[in-house]
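Of the protein chains in this complex, all but one are displayed in their positions.
Should a chain be cited, it is by its letter among A, B, C, D and E, assigned in written order, with residues numbered from 1 in that chain.
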Amino acid sequence: MATEAPAKDTERYFEEIDVGETYTVERQRTITEADVVNFAGISGDFHPYHMSTEVVKDTPFDGRIAHGVLVFAIAEALVADMNPRSFTYGHEGLRYPTPTLIGDTLTVHREVVEKAEYNDEYGKVVYEYVAENQDDETVFVCKQHITLVETRD
Amino acid sequence: MATEAPAKDTERYFEEIDVGETYTVERQRTITEADVVNFAGISGDFHPYHMSTEVVKDTPFDGRIAHGVLVFAIAEALVADMNPRSFTYGHEGLRYPTPTLIGDTLTVHREVVEKAEYNDEYGKVVYEYVAENQDDETVFVCKQHITLVETRD
Amino acid sequence: MATEAPAKDTERYFEEIDVGETYTVERQRTITEADVVNFAGISGDFHPYHMSTEVVKDTPFDGRIAHGVLVFAIAEALVADMNPRSFTYGHEGLRYPTPTLIGDTLTVHREVVEKAEYNDEYGKVVYEYVAENQDDETVFVCKQHITLVETRD
Amino acid sequence: MATEAPAKDTERYFEEIDVGETYTVERQRTITEADVVNFAGISGDFHPYHMSTEVVKDTPFDGRIAHGVLVFAIAEALVADMNPRSFTYGHEGLRYPTPTLIGDTLTVHREVVEKAEYNDEYGKVVYEYVAENQDDETVFVCKQHITLVETRD
Amino acid sequence: MATEAPAKDTERYFEEIDVGETYTVERQRTITEADVVNFAGISGDFHPYHMSTEVVKDTPFDGRIAHGVLVFAIAEALVADMNPRSFTYGHEGLRYPTPTLIGDTLTVHREVVEKAEYNDEYGKVVYEYVAENQDDETVFVCKQHITLVETRD
Partner (left out) sequence: MATEAPAKDTERYFEEIDVGETYTVERQRTITEADVVNFAGISGDFHPYHMSTEVVKDTPFDGRIAHGVLVFAIAEALVADMNPRSFTYGHEGLRYPTPTLIGDTLTVHREVVEKAEYNDEYGKVVYEYVAENQDDETVFVCKQHITLVETRD
């Protein structure tokens, strides 16, 4: 049975997390031109689809599009469980089905999709993230954010 | 047989890209405190492992660690093929086997690991990225950067 | 009787908040050189006490000091109650008893110090913030963060 | 009698500063989306009233509003007396009577409202700051910027 | 006879570079408000022609204009030959014939205009840069980017 997760930074053991648990932030953050320019500057990715209003006129896009990894970074930071007993093992299944345009606002949903034993100290907890824009189009999916979480015993 | 790829921004059709083709940038960019602080500010992820010299004293890390997604963003921008006839479909198999510390310098390697038909207009080209620090430790792997590249015919 | 506050973004009415309620984040964020440089760039305050390692040699400080308003901004963001039923009315009693040096790490404490009727729609809730560095020196005090919070009735 | 203050960075003793002295910068700086995004990233305050064009549609505001502390930081940097013989003791009476919207341009006025003896080395000089937008609405007041200024004797 | 230069980061000796060689990036980067705000913050130049939408209403400009040095920095980074065997000696003849407005997109052209002996180890190679906006107006010229390039022998 699906339940609402506690606040993002709640300290929890592996045993206290349930498959089906959900967490959602609604219409929380608009991807701005400043975000795209700043992310280009950090990553070093100045592709004209992100940086040139002239070049995108020759594309099907309605304007410059955000870097996929920027959408990933913001979506994950909005909903990732900042449980201090857990850390990231890896990510699987990143997809960007619709481009995120400058001005789009993200709603992001998190769900625990898998739990498994890992070793004596840690269990594996897998989250799925889905981000939608203000028109309910899915702009980003991370099928598996694989984390390792301390076990109580 | 492996071959060296042309410059990053070379325009190429699907047919001109070969499995085994490689591209490497060596010791190109040091992950700085400013990168970590700026990335926290863009993503909104202010986890104390990235932001607090005091909290990391209670961890096995030798200092604050870079966000995994920051390492991903920088590594990909350093080597990704900016071929204007291609775009990103998705990513698979992101792993962060060793934490990247502030002051680490990235060497990144790209290799074409798979080609496949996709549809009439595009073929699928899959790249693998591996990033190492100055001590030859692997800090980041992206097993599959899946791209779609225009076919000539 | 003092109680621990719920998570920062919990939606609450005026009636649900009690005088004496507390919230603390410990050793959460280190003030870095990048923070000081970035804040100078946003505010436009390039005073050499923040920006010049040479000028501070002629002062009693052990290095460049952070802008007081930067410490205020970070301390407040770390602990301020982001209750969506409340908004800021004003601040009183900002003091900076010890300079914050680059490299200092903030622990910040929040406490509800006053509640009062305001008008038909809102009640007044006053928070006090105290920030300490890693040596338990008080670096910032805001005696009154005055907020207005929706009443239930 | 009110007088115009000298340039911002003029070196002066306590004795050379007069109650009533004024300094004004007119229509000097527009608060941009980049300022708000950058300040969110430095402070860590990503409240949707600053960051989400969708959430503000449910508010009486005509768009995202700037952080109060950002307006404080910019207004103070525009007019604060950068007299090298003075330093900040504290602030009193911060108020934000009208929200500052992205696109608003600040005019800021400074006035010396109080002088008092403090100790053998320093005298107390208190400044008031008032910031208005392009429609002559007061968006920020700091009733007292309390500084200590070296005495000549 | 003019020839197209190889990719920007190609390692070449002085002997391999020819007068008349050209390199062009077309409509590659739009100068954004975020660029102007960020550059003001780095340089410390907050002149109201860059920062105030109100002040520019009293000028012949159609909006805030970018800092000339920002246009120089971006134009040079877009086309400068990042040959690891070369370094910058100096610049001559910087001109800004038309202001660059926020929203303008740069096309930049590079040409080798002079080669000369310098000393036993290095030869002098001089590049000219010309940047145009989307209306084919010249916004920036650098008549001479003087570089020293290693000789083969």
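Quick notes on this structure:
Here is the rule we go by: a residue touches a chain if its C-beta (ideal position, glycine included) is under 8 Å from a C-beta of that chain, and two chains touch if they have at least 3 such contacts.
On a predicted model such as this, the values are computed, not experimentally measured, just so you know.
Displayed chains that the missing chain touches over the full complex: A, B, C, D, E (touch as defined at the top). The set of chain A residues touching the chain not shown comprises 38, 40-42, 44, 46. Chain D meets the missing chain through residues 6-10. Looking at chain E, the residues touching the absent chain are 29, 35, 38-39, 41-45, 47, 67-70, 72-74, 76-78, 80, 82, 88-96.
As a convention for this text, only the chains that are shown with their structure count from here on.
Ranked by how far their CA centres sit from the centre of chain B, the chains are topped by D.
Separating the centre of chain A from that of chain B, both taken as means of CA atoms, is a distance of 17 Å. Centre to centre, using the average C-alpha position, chain B and chain C are separated by 37 Å. Those residues of chain A in touch with two or more other chains are numbered 29, 33-35, 37-38, 41.
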